[in-house]
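A short write-up of the structure that comes next.
A protein chain is absent from this complex, but the other protein chains hold their places.
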């Protein structure tokens, strides 16, 4: 079951980085929704290798083939099967590391778990699997758009440099997929510096979900923040997540952190949004806001200490077409996972009667 | 399904803070395990109201009644049903807030979701439901102990004051359930100050899982860190989680953040643990380390702005038996949720063949 | 997970025949439904031991204690916890069979599976667990009643004697819970004969679901008939199920078995109902009709050959308070399981948009 996520709207995926193809099945997608292939293609383009100037030069077209569940351009309500072929993978790139555990990668843990490992580019553990997430997210966004809900993410920090005076005007473009800010050049320069040093950097991505409906999320175990965290933390390079004031809330007093309420134009509103749009695991109608810590790309060309799968010390330099920063390509993946979770809760709310 | 967590070892719960009882069902607990009732009682005692000097003076005994699944002190492999009665709840305490949405609570969102709300003490959204989690966690700990796995958490920051020079020597005691540190008095004093001001504070809890087996966790969506995040973020007051170097990893370079490997005594080891014991969502044998941001208790006696459920501005002061800091009582809850997740993955590993 | 059934409306149960109590949790029950306790009590009465003249003389009151999820008589949308205490069980009755595998019972298989067994009255495998099903079914019926859907079952054959010229006028009463028929006395007499001989009989129960909405059921794996079969076949003594023409359909030609359609009063109708109200796993608006084969009660006082758990041949006569026919008590259980399944699909249909 580890290949599925979502209860009412379920994404199931398969595929390794250097297998023949990746793909999957989307179940529970309502009938009668126009499946906008241009929009899907544009979402896929944002994530694909080579999508930004800072990234790898690999050119994948990442074309999605929808194999079922759409008839005359409209969803039929039945399973949507899809496949994305691996056209340009060169498995020979990886023969040098067939028996070496790359630091920061899942090579060692897959061997420990399965006793067998597809070493070509990380196999199932490769970030390449996120192309299936972006496709699922694109469908979820089409569903959410009908309710006026939007999901947007952007890079607000990289290489330790926080975006200064940024304005939230998504969708974000440029090499970093960051909101306009005073020090964009400095942020880009920091990535370039790491790249030149054969090294990599990480950073922080913020995600905001606007147009939210109050009442999404379930009590106790499937709270909106719990299920969002599950979905976001399942993305390979993510090491932390926080909602609203987040870790800073741990330093506030209750009187500072509680979001007071007032009536405004006849409707109850929250004066602040320290909660990040979620109270008791259920949306309160405010924007949902969360931030995600992304680690530096583990594949670097600098020499690192490691061991072989036969128990010998060695060193390894990971060459090939790797991103010095994974952040911009993580932006659409984070949006996709958030959109899938919100859409899942939207269907739940319909089932249980308030939507 | 929001009342269940876990795939192979499943905890399902019910209960409101001021209903007759809370309780639930544990499914998938293996047969033949001695159910140590003294241990269970001691775990329940750590979480109950009044467990520490800093907390509320409410004295609940929180006695668990096991109703099935245990025969002659040993688990039978079948469903373990349990009930915890609400003996000392005084619902009249809450009549004053029947029609007011308390800031920082789920009052507004439950009304928005369900159109009906058990206003007594927050009903299902109350932290009281965590007593069921601690019971489930106690059973999970008994299962993990047989594999040599331990789960321990402690408070490492409160009211903005970080524990200085702390030593990790669990289980933690004292009013804060914090590891021994140079500035314990200062931390306690900060809580007392907030309490005197009719206010509350939050903080940060660290959790370490020791004796880990490599190979636990599933690829893609049910990664170990993803499922741990789901479980931990489902605890009411939690606003963020990070693994290993966490948000700080976002500021490191790849060469700094990657954990190098060496052979030691004929076994591969990681020289550092920035990964927090998880690579590609699968345990690498190192301690699993994560930190959790806990917001300040939303119930404070200071006056706050709010609205009524009929749309009028008002103010509210939440009186009653509330904790000025929820941290120490969150410690056993975090341990419980972590233990349940690890036990679930342990059973998965057995099913799929490496354990 | 074997203790739960249903995806969107989920019943989770616990409890052994001679433990302290049985009970469970109902998740996903919509908010705002009046929980009619008199109706629930009447449903429980239909199933309880001693409910009919043909059955055991055990008098259980089978009172359900609702512990959560209902506030001021109305469902709140949150988990409904419930407990049914075992008041009159006499465990000493069972000491004689502690080490003997009773033929037709699960004694041997539970030992084979778990290596430990609560031998008192069959433990978890006892038919006593069905009291939890009836409670869940009563809640489901209250939900279905709002859509005009009714579920009724009745005994149409026992001891090899088919009810002749029966009229479907539920709910059914009398010692057999059978519809009025020409040979009711003969049917009852056959049960009495078996009882006098220290033996038992089985029979066939028909269930009809009226007021059905077209469009319930999901394609492929969760067809309406597949999920109904799962639910019904999970009842202990059930050995077969068939829908509409059922096994007889296997002997018809396509031209005979296909239900032709005609317009009637401006609406499409099916002229016959060989399909039993389901086409392609989805309800067609006709009554859903299925029949269930119930085996004779395995507990009989006649001497039977068996073995002990230490591998010795022996004989066993099962004395105690046993029903010579389980049929009438199975009637409300079958209705309950059917109601739970239909309610689950009703919520699914709401989620996905046609209801």
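Which chain is which? They are A, B and C, in the order written, and residues in each are numbered from 1.
Operating definition for what follows: a contact is a pair of C-beta atoms (placed from the backbone, for glycine too) under 8 Å apart; a residue touches a chain by one contact, two chains touch by 3 or more.
Since the structure is predicted, the reported quantities are computational estimates derived from the model, not experimental observations.
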Touch with the omitted chain, as defined above, among C:124, C:208 or C:350: C:124
Omitted-chain contact residue, chosen from C:34, C:96 or C:233: C:233
Candidate in contact with the missing chain, chosen from C:33, C:80, C:294 or C:338: C:294
Residue of C:42, C:189 or C:302 in touch with the missing chain, whole complex considered: C:302
Of C:21, C:64 or C:241, the residue in touch with the unshown chain: C:241
For subunit C, the residues touching the chain missing from this view: 1-5, 7, 13, 101, 103-106, 108-110, 112-115, 122, 124-125, 129, 157, 159-160, 194, 197, 199-204, 214-223, 225-234, 236, 238-247, 249-263, 266-268, 271, 275-276, 278-285, 293-300, 302, 304-307, 311-313, 349, 354
For subunit A, the residues touching the chain missing from this view: 1-4, 7, 10, 12-16, 19-25, 27-28, 31-32, 65, 67-69, 71, 74, 76-81, 83, 113-118, 123-124
Touch list for subunit B against the chain that is not drawn: 7-8, 28, 30-32, 77-79, 219-220, 347-348, 350-354
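By our rule, only the chains that are shown with their structure count from here on.
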Per-chain CA centroid nearest to the all-protein CA mean: B
Chain centre separation (subunit B, subunit C; CA means) in Å: 39
Centroid distance [mean C-alpha coordinates] between subunit C and subunit A, Å: 46
Centre distance in Å when subunit A and subunit B are each reduced to the mean of their C-alpha atoms: 26
For subunit A, residues that touch 2 or more chains besides their own: 7, 219-220, 354
